[in-house]
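The complex appears here minus one protein chain, its other protein chains still in place.
By written order: A, B and C. Residues from 1 in each chain.
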Amino acid sequence: MPFVKQFDAEIIENRPVTESWRELVLSWDGLAETPAPGQFLTLRVSPYSDPLLRRPFAFSGFVGRAAGEAPRASVIYQIRGGATRLLSELAPGARLDAIGPLGRGFPQPGAEETPILAGGGIGLGPLLFLASALAEIGEAPLLVLGLRSLSLLPRIELPEGAVLCTDDGSSGFRGTPVDWISRERPESRPSGGGAAVRIYGCGPAPMLAALSGLAGDRGWAASLSAEQWMACGVGACMGCALPRSGGGFLRACADGPVFDAGEIDWKACL
Amino acid sequence: MPFVKQFDAEIIENRPVTESWRELVLSWDGLAETPAPGQFLTLRVSPYSDPLLRRPFAFSGFVGRAAGEAPRASVIYQIRGGATRLLSELAPGARLDAIGPLGRGFPQPGAEETPILAGGGIGLGPLLFLASALAEIGEAPLLVLGLRSLSLLPRIELPEGAVLCTDDGSSGFRGTPVDWISRERPESRPSGGGAAVRIYGCGPAPMLAALSGLAGDRGWAASLSAEQWMACGVGACMGCALPRSGGGFLRACADGPVFDAGEIDWKACL
Amino acid sequence: MKPDLRVRIGGLELANPVGLASGTFGYGSEYEDLVDVDRIGALYTKAVTISPRPGNRPPRIVETPSGMLNSIGLANPGIEAFIAEKLPALRARRCAVFVNVAGSTEEEYLEVVERIESAGGVDGYEINVSCPNVRHGGLAFGTDPAQIERLTRALRDRTRRPLIVKLTPNVTDIGSIAKAAEAGGADAVSCINTLVGMVIDPSKARPVLAMGSGGLSGPAIRPVGVACCYKAARAVRIPVIGLGGIVRAEDALQYLLAGAKAVQVGTGTFVDPRCAISVLEGIAAWMEARGLARIDDIAALLRD
Partner (left out) sequence: MKPDLRVRIGGLELANPVGLASGTFGYGSEYEDLVDVDRIGALYTKAVTISPRPGNRPPRIVETPSGMLNSIGLANPGIEAFIAEKLPALRARRCAVFVNVAGSTEEEYLEVVERIESAGGVDGYEINVSCPNVRHGGLAFGTDPAQIERLTRALRDRTRRPLIVKLTPNVTDIGSIAKAAEAGGADAVSCINTLVGMVIDPSKARPVLAMGSGGLSGPAIRPVGVACCYKAARAVRIPVIGLGGIVRAEDALQYLLAGAKAVQVGTGTFVDPRCAISVLEGIAAWMEARGLARIDDIAALLRD
């Protein structure tokens, strides 16, 4: 188990990247462990009792301790409801009660595997983090991003070669990342070898189900990050159950949030 | 009944006047009626449900519509709990849901009455407002203010001749406003005439009880502003009951908050 | 197409499903400057009892997380003064007016209703059965199905106007209480009244409310109210009126989806006097967006 810590983080930046998206940068001075792509932290956004529970957010980046500067962790989040609205109103300098790094992140691709990162919505953050981590170990991962429309494209630097898919065709490919991958990457598992491709997916439940289906059809490996309501975030409350393939449940927070596609019954998550 | 309005007020200023006191200035653009000293407004300080209820605050001043400027109402408040803490964090430009003017304010002094304004704590605001209103009609009211210690003196301009009383003697008179008045103003009701003095009191319950006792002993008139938990602030919920002299209850919000000393059983409020 | 917002309680048609809850809107005049009461479907008065009641000693209210406790104690001027002083203005209201009736014995309830029946001018009654029954050891009428049925039947004999029994959530099985009210001839049940609660001030080492405990209301209790409403709506065929913690249209929709035919706004009015109006507008907009024609169509949507 990685070592988890609770600490008082300082907000370094909380900048709009679209109308309803923000990039939050925190001083990660309570550093216990370096977060891995796919892992998350939980934030307590208010000292009052509404909103009450901590909120989980995936890391979108991490910069280790540099000369004279504390480590920094970042998160890209969407304003959805009460807690994220409040979070968006906090100014640099404010402090946040943070716990992390939590959960099981993305595995490294196997030696023969070509990584394809596919996602949308709140999946953007962890995939960007994964893309930069893969780039650091010499991979040139393909990132396929889905948006409803161009106007929702975050003002964030995307890795070179990233493919943009829009539902309305306002930019890039018209369709979903799954449509794009199905068409552009027809190859399936090389006979006799390991998986040709490893899909790394993070996004809304229907996309995860489609990615799982695609990977299954092609014989690819797939590591998918699931979302579920959480109370504790550490595996204690059994609140974040996801339906396990073949019966029973797994905990999104402690057994995931990243699962091998075969572990979860993605259709039952819809 | 005065005409009450709910409106979206803009915060013009929210400035610290001591460590735990603030002066709030609101743009009173929803003007329906000019507030009178002793009247109050209620504010909703959060769109979330904790803190939930509106909070009552007495007016500490009002500046009518001037050339090109909206009317402004002000309030002096103490950070006591959740709602006032939140209020203190709001910056100029933020908007607040306000309702007012509410309640029954201070009556004018009678022709033969010398007004003495006595108070402390959160009574400061309404007494300052009353002092300036009296000054406008040519009275030179005596303001006797009680503080626990000099360090709690608000950075606010006090009317000329104001008497400061401190519990610890760190400045001015050592003792309470009631002590000072008892000693310095021994006169009682002139035989045959009206009351020589009208006490205007606003402050903690024990001070109100003492002022009521003093006025009774001397045969003075007294108008005292009471505090009570409020839910509706308009007389509908019966939540803000105060024990009436001779039995039954009066509503702080609609029958008061300013009462003739004889109307309320002040000892029962302690 | 504009949805039809009318709802029927007994023989009475309400212009829309939103009401102002008993005890939170006085007798209708206090919020005059702030709320356009005529746009609301129904106004439920503060409880009326046979004799005037001064109410409980203060403090009577205290805030709690997302809620409040009250121990007002049925403060009201009594039936005589109610008829003389409050009824004339209530008669002139365009919205439906229900008098909330309380008492400590069956006879007291009956007498209040009889007196108002003779005076006339109200649309119906909401029977507050959360009061302790002095004859039955102080346990509230509302906790015993047999007492509820008996009381409702006796009231039914006295009036043909709509009779709503207001249920308390402080019971093991709200369904059986709702059934008893239906068996006694009630036209509707409303739920929920407040939950019993207490706040103690450690610095004074005593309960904040002078009476010790009080009734919990506000958003904090909304999930309890929705669950009670869901149960009650499945226990009886008469309409259920839902309340408890409604502050936004979505909250009211939860109740309507749970099976309520109408709703009431209580504590929400304290937070924002415009609450009931915006709840009403929100319900209408939601129905219009989904092409729903009638209030009944909302409950039909629920998939459980």
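Methods note: a contact is a pair of C-beta atoms (placed from the backbone, for glycine too) under 8 Å apart; a residue touches a chain by one contact, two chains touch by 3 or more.
What you see is a predicted model; the values in this text were computed from it and never measured.
A.B. asks: By the document's own contact criterion, which visible chains does the hidden chain reach in the full complex?
C.D. replies: Its contacts among the visible chains are A, B, C.
A.B. asks: Check the options C:49, C:66 or C:130 and report the residue that touches the missing chain.
C.D. replies: C:66
A.B. asks: Which residue from C:11, C:88 or C:223 sits in contact with the chain not drawn here?
C.D. replies: That would be C:223, which touches the missing chain.
A.B. asks: Check each of C:94, C:160 or C:206 against the chain that is not shown and name the one that touches it.
C.D. replies: Touching the chain that is not displayed is residue C:206.
A.B. asks: List the subunit B residues touching the unshown chain?
C.D. replies: Against the left-out chain, subunit B lists 49-50.
A.B. asks: Need a quick check: the contact residues on subunit C for the chain that isn't drawn.
C.D. replies: 64-67, 69, 139, 143, 170-173, 195-200, 202, 204-207, 212-213, 216, 218-224, 226-227, 230, 245, 250, 253-254, 257-258, 286, 301-304
A.B. asks: What does the interface between subunit A and the hidden chain look like in terms of residue numbers?
C.D. replies: Missing-chain contacts on subunit A: residues 1, 3-6, 32, 44, 49-54, 97, 99, 228-243, 247-249, 254.
Note that in this section only the chains that are shown with their structure count from here on.
A.B. asks: Need the CA-centroid distance for the pair subunit A / subunit C, whole Å please.
C.D. replies: Comparing mean C-alpha positions, subunit C is 47 Å from subunit A.
A.B. asks: Counting only Cα atoms for the centres, state how far subunit A is from subunit B in Å.
C.D. replies: Each chain's C-alpha centroid was found; their separation is 54 Å.
A.B. asks: Out of subunit C, which residues touch more than one other chain, so two or more?
C.D. replies: In subunit C, 65-66, 219 touch at least two other chains.
A.B. asks: Hey, what residues on subunit B touch two or more of the other chains?
C.D. replies: If we look for residues of subunit B contacting two or more partner chains, we find 49-51.
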